[in-house]
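One chain of protein is taken out of this complex; the other chains stay put.
Moving on to subunit A:
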Amino acid sequence: KSISPTAVTPLDRRRGQLAALSIAAVVIIVGVPLWWRTTETYRAWLPVSQIKDLAKLQLHLSADVEVVFARVDGDLLVQFIILRLQNMKPARYETKYRTATIMEEDALKKPTAAEADLSLHMLSESPCGSLVVYVIPESSSLLPEDVNVYIGQRRTALVRISAQMRVGKTLEQLLAQLEPRIKQVLQVMSFSHTDITVALSDRVRFRPGNKESIADSMRAFKSSPGYEITFSLLNPDPKSHQLHWDIEGAVQTYIQPLLTKLSPLANFSIDSQTLYYTMLGVTPRFDSSLEAYTLNADSLAHVINPVEARLGSNAASSNPVLNFLLYVPDIRHSPLYIHDHRKQEVPSNAFHSPRWGGIMVYNVNGFYGSETEFPVHVNINMAKVMGVFLAQLRLLLGVQSLSPPPGFLVAPCGSTGLADWELDRLMWSRSVENIATATTTITSLAQLLDQIGNIVINDNIAQQVSSAVTSLQLAMAELEVGNLGFALQYSKEAILASEKAFFDPSLLHLLYFPDDQKFAIYIPLFLPMCVPILLSMLKIVSEVRQRRREKQAKKE
């Protein structure tokens, strides 16, 4: 019996089946996991659950308030009052009450409120974010007649109560007067609900209560780790005026103290320049009644653009720039005054643009007569100029100018240009803003990375995100306790880390792979390989089935 060479013996068939099965096994057990591992993108672990918790953003803010009673006739009375106050529950907040020490009493006996404030400050320095309210009796002569509250330059306020210190029914009067007064003081000197809502305006869509709050939120620069301040002197007529300004000295004396005080908030870098032959884009009108040229408020909006093209900026940093321009009008348009909507002259002769900077017009025609030889040497009075720029700088950085409630007297802000409690308010709104922005950034980053499965998440990004999350938690904890300085610092760290993570150049997702493209890529690679395996599998299965049928048939 001869077997044809092409006949398939059972042994061959067995060998073939084993080969097909082993290849299929290798492909499935070794090949598929290997392919999966080598084509997956590296994604470092992110603390997603903590980010979700942070996204709820439950902020608890607290501030230390200390109320000090100046001694009145009869110690007993004051102690009794303190006991009564501490036992009263209906107040929403708890405050610390105590009587004044001897040294504080001496300080409160000073002739004017400003001196009292100064000597109180010398006695003890209140930490960042706290407040001390001194309650003085009506008999005290510190405050003028119609003023009931004096808000000092630092963190103290003097409140005068005008009830006779008698036990009994006037105690209720005393309390009734004290509590709302203290609330008003807190509204002015410390954070308020509106401030916090404005700081969170990115996240919380609020119905703006008043026009001023919208204007305030649009005017101040957003929180940024650094700012650049540029002072420019615009001299359109160097043939007539040769201007000298001691900008270095002026910055050192007037601006630097403010910036040093604001250094917990951000870094500042200052430049200055002089620009020649730069005109304002608007032609001023001659007003014969004043013998001067005027710019009215409506045309001011078109002044800035032609000038801005020439200003230049520091190419290396991407920090927001505040421009302060000092414009000295040319001799044909001197003197130049700015008029408001009611045709009244603006005393500072300056205007500012939200989130951009300020321009001041400085007239020099008063410094020389008509017979002088041109060019005239002019020394600019930097104190006056810097006074205006400092006011504009305050507004642009977010120090709100509130009109205090009636009966309040607010001390002028001093040589640094910023009172301590104004700094505290800024710090609060900045901390809240930083925390909100960092939380939004981290949340949207986490969501973006979740949605797009193809983005590679490197280790450094994961580390930045983790450190941002840690800083955020610490910042919220510090805010709850009332350590404003630490809270601001942590919030700054959080925002730096979150911005770094979000704007990392490696997170660009050009890997938009729709599903049909995925099929188009993998089918030519895997189909030719899989078809023989699949077919041999099918053949094995059909043979097994056939054998089983034969066995069945044999049994019967």
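Throughout what follows, a residue touches a chain if its C-beta (ideal position, glycine included) is under 8 Å from a C-beta of that chain, and two chains touch if they have at least 3 such contacts; residues count from 1.
In this section, contacts and distances are computed from a predicted model.
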Original post:
What protein name does the UniProt record of the undisplayed chain give, "DNA-directed RNA polymerases I and III subunit RPAC2", "tRNA (adenine(58)-N(1))-methyltransferase non-catalytic subunit TRM6", "TRASH domain-containing protein" or "GPI-anchor transamidase"?
Top reply: "GPI-anchor transamidase"
Subject >> Which of A:K56, A:R332 or A:K554 contacts the chain that the document leaves out >> reply: A:K56
Subject >> Contact residue for the chain not shown (choose from A:A24, A:M279 or A:A297) >> reply: A:A297
**OP:** Would you mind spotting which of A:S22, A:Q447 or A:S542 touches the chain that isn't drawn?
**Re:** A:Q447
Original post:
Of A:H352, A:R430 or A:K492, which one is in contact with the hidden chain?
Top reply: A:H352
Original post:
Thinking of the whole complex, not just what is shown, which of A:A20, A:L46, A:L158 or A:L200 touches the missing chain?
Top reply: A:L200
**OP:** With the missing chain put back, which residues of subunit A would touch it? List them for me.
**Re:** 55-65, 92-96, 186, 191, 193, 196-197, 200, 202-208, 211-212, 214-215, 218-219, 222, 246, 248-250, 252-254, 297, 300-305, 308-309, 313-318, 320, 338, 340-341, 346-348, 350-356, 358, 360, 382-384, 386-388, 390-392, 394-395, 401, 412-413, 415, 417, 439-441, 443-444, 447-448, 482, 502-505, 507-510, 512
